[in-house]
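See below for the structure under consideration.
The other protein chains are all here in position, but one chain of the complex has been omitted.
When the chains are written out, they are named A and B in that same order, and each has its own residue count from 1.
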Amino acid sequence: MLIVLFLILPVVLFFVSILIGRYAMSVSEVVEGFLSTIFPNSFHAGNNIQTVLFQLRIPRILAAMLVGAALSISGAAFQGIFKNPLVSPDILGVSAGAGFGAALALLISGSPLLVQASALFFGLSAVAITYSISRFFKMNSTLNLVLGGIAVSAVFSALISMVKYIADPNSKLPAITYWLMGGLSSISLSDLSIVVLPILICMAVLYLLRWRLNVLSLGESEAETLGVDTKKYQLIIIVCCTLMTAAAVSISGIVGWAGLVIPHVCRMIVGPNYRRLLPATISLGALFMLFVDDIARNIATIELPLGVLTALVGAPFFIYLLTRNYEGWS
Amino acid sequence: MSPLMDVKKASFSYNGKNNIFEDVSFSVEKGDVVCILGPNGSGKTTLIKCMNGLQRINCGDILLGDRSIYSMSKTEKSRYIGYIPQGHQITFPFKSLDIVLMGRTPFIGAISSASKRDVQIAENAMEQLGILHLANKPYTAISGGERQMVFMARVLAQGPKILILDEPTSHLDFGNQMKTLSVISALAKQGMAVIMSSHFPDHAFITSNKAAIMREKRMVSFGAPEHVVTEDNMKKAYGVPVKIVEISKRKACVPMEDSTEISLPGINITENA
Partner (left out) sequence: MVERKNNPYILYAAIATVAILLLAGAVIVYDNNAGKTTASNTSQTRQITDMVGRTLAVPSSVDRVASTSPPVTNLVYMLDPDKLIGWNSATNTTMYMPDKYKNLPVIGGWFGTFTGNYETFISMNPDLVFEAYAANGMNMQGTDANSSIAVRQKNMGSIPVVGISDSTDATKYTPEIRYVGDLLGGEARTNADKMIEFYTDALNKVNNTTTTIPNGEKKRVYYAEGPKGLQTEPKGSAHAQLIDVCGGDNVCNLPITLGNGMGMTAVSMEQVIQWNPDVIICADPTFYASVYNDSLWQNIPAVKNKQVYMVPKAPESWMDRPPGVNQIIGIPWMAKVLYPEKFKDIDMKSMTKEFYTDFYHYNLTDDETTKILASSGLKDF
């Protein structure tokens, strides 16, 4: 039953998403579109069909699933090492850093590749700074990480505001604002190809460490006395989650709530054991983001910003979760 | 034959200036049950944290067998020492069986997960303590006494040579306190050494074959319970007059009802108009 939800639904939505869009295509046209790419001598589909399918829709669908999965699994892992179901992947400052990186690159009229690279770089740097700050304190490292993350996020958010303030209001400023709101409407295959491998590798690493994650989520001293080197594993997990989140944010802009709500829901369904939780978050995260992005590109003639939609869908749902009698709350 | 744990002149301070405890020495053999008593602030909990490796002593050494604890890897340490902390704050609703399974972590590789054999061991442990029926219940939904038993099962599954407990009975009802103590005795009979800190001097007489008193940063007494838990020592350590009596096969430490020696200012309850 659960398997249906987690395994089949995303695949079904994947194929459904290929079929829906503002450019109307019948199923046979879609099939023809595929065949004419692989066997160009035997099948001829209209140019528009090929453009819409391969230039616009499929990269976007894949990107949405990848971003959703990356953010969700990062959220799940962070919730474990911070022993707090209210934690999202942004907690160490990666989103604020990435936003600043993108804003800076847009300010100097950088190419989309530069924007993406800058977002990635500053996202990682922000967390590196947070981590270094926390190392100055000997005790209670997760609390220090959180506090450091708050401070670093605040600094980078302020820097973003500064960049917006001096940006040319006719061109740069709208571009920056748009990037920060999150969206996949200009995703291309090359953007995607840069981040696919890192994200998949990090997911694999997290899955391999599923047992350690379980133990870490009991608490630091418990984990230590069970033989787990908490500092080492915290670092590995933070690096993986940050890399995934930064990579995701670098192609989609700042898209919140998925990393917070999806792990919650998955935990309610499959329990907190990471052996099942991690695959569940990958699956449900991909499903959720794909669903929301389908709304973003279909519900109106114009594009709606993805980050706004995830908040509109995610936040009320989160409130609903709060009101339920959920036994996972401490 | 080296003792299981040998603490040699251990001192510890957080900031390098004020010692939390100093010059503590004692040793623990197979099958011992050591009860560490002492008022709050005497350094008991910190001593426990040093013994299980969570903190590192500044002076002296702690030997496990014939190796220093500081020469062991975390995995080796966790196969040697098991630990049950005082409060059981668990955020996520793991199944009780999962909690017990976590005891097998020292034997599970970094990228592996629990094997069938591990599950078997965990289930056995729960069965031995009569809590197998709790296996699939979320840990957060069972009672305090049941949680304590789950932790005990976890230790059984882990199978260390030494078990360290920090005030294992402080948060339990009377019945569960006794149950915990009897499990501790059973573990000791199987050869596990148990070290526990406690606020109940009487418990030393129930389970322990060795007792110790921490007072003002030092271990002022160590030895058989009847030599350690004396009226004099209790008075000096806690300021409470007690009477040591013999009941059936054991001694008991009973606080005296009339605490004329204890001076309290007169207590008046405020009258609110």
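Some points to look at:
Criterion: a contact is a pair of C-beta atoms (placed from the backbone, for glycine too) under 8 Å apart; a residue touches a chain by one contact, two chains touch by 3 or more.
Keep in mind the model is a prediction, meaning the values are calculated, not measured.
Interface note: of B:114, B:129, B:192 or B:253, the residue touching the hidden chain in the full complex is B:114.
Listed for chain A, the residues touching the missing chain in the whole complex are 3, 7-8, 11, 14, 18, 21-24, 34, 37-38, 40, 46-48, 50-59, 62, 106, 109-112, 164-166, 168-175, 178, 183, 185-186, 188-189, 273, 275, 297, 300-303.
Basically, only the chains that are shown with their structure count from here on.
Between chain A and chain B, the centres computed from C-alpha atoms are 44 Å apart. Across the complex, chain A is touched by residues 49, 52-54, 74-75, 77-79, 81-83, 85, 89-95, 98-99, 102-103, 105-106, 108, 110-114, 138, 140-141, 158 of chain B. Note for the complex: chain A touches chain B at residues 80, 83-85, 208-212, 214-215, 217-219, 221-222, 224-229, 267, 271-273, 275, 327-328, 330.
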